[in-house]
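Structure first, then comments.
Yeah, one chain of the complex is gone here, protein chain that is, but the others are all in their spots.
Take a look at chain A:
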Amino acid sequence: MSTTRTSPAPATTSPVSSPERGTPTRHVDPTRRQQAIAAWILALPFMALFLVFTAGPVLASLGMSFTDMRSTDMRNPFAVEFVGLQNYLDLLADPLFRKVTVNTALYLVLGVPLTMAVALATAVGLNRITRLKGFFRVSFYLPVVTSIVAVSVVWKFLLRDEGGLVNTVIGWFGVDGPGWLDSTTTALPTLVVMAVWRNFGTLMVIFLAALQTVPRELLEAAETDGASGWSRFRYITVPMLRPVLLFGAVITSIGYLQFFEEAFVMTKGGPLDATKSITFFTYDQWGYGNYAVGSAAAYLLFVAIMLLTWLQFRLLREKD
């Protein structure tokens, strides 16, 4: 490494050079320049880490999805063959992948509206009450910070075929409950209910914060004009919340498209793959050493998430 310091080139830094050319003085602010350099230096460690540990693997995975790479090729990457779109075509023809796609769509259409509705309803309720506000907020938010593994043990117990609390309670009304997680028809909706219970707290907190920004005068004015509670909610609160609702819909959708934890812990994707999601499928493929196939599945999911998010932005923003 050189020990001599290179001084900055005078032509660019010295303001003296400009008038000589007869042009109007274009003054480069030295402090701004320094700030820019400092900013880059400060951002560099993060950028380096981001490039190596995030962007790099993401691109490598994209490249991998066009090859036939398996875990057994780890030591010999040059033997990996380029297969173009073969993995993607195979996936689209694979009955299991089709099944997990349908499952993921079901998670989405069942989970998103339900989570949004529950979160909004509780937020509105909590916004009204004056007593025990903190207690309720904490109670509803608690599942979000609870370990999924701990929660699943309790839920599994509650949902048991024989002797589970849920079936015992509905048994009092003469209903013979199924093994909620053991049947191909009930397992997926049951997981959705559990996911809603576990996740609505985050959205609720966001909605609650947004509700408090709705101007009181507006609601009071509407009330004086004789608007009913529902009309006030429908024509004032909801439009005011539109950006937050859009945000909520987008992050909730992304969450349900990546549905994994609940199914992994509670049902292991069963019975008969009824609760397997695309993320679960991808996880399995990596476990089997099918790196290329797993990457392709992950990218298909990525594209689906992009499309859906774009669609939501278009639909929900239209009226602005």
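In this section, contacts are C-beta pairs under 8 Å (C-beta built on N, C-alpha and C of every residue); 3 or more make two chains touch, one makes a residue touch a chain; residues count from 1.
Just so we're on the same page, contacts and distances are computed from a predicted model.
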{"item": "\"YCII-related domain-containing protein\", \"NADH-quinone oxidoreductase subunit H\", \"Extracellular solute-binding protein\" or \"FdrA family protein\" - which is the UniProt name of the missing chain", "value": "\"Extracellular solute-binding protein\""}
{"item": "Contact footprint on chain A, counting only the chain that is left out", "value": "56-57, 59-60, 62-64, 66-82, 156, 161, 179, 182, 268, 270-273, 284, 287-290"}
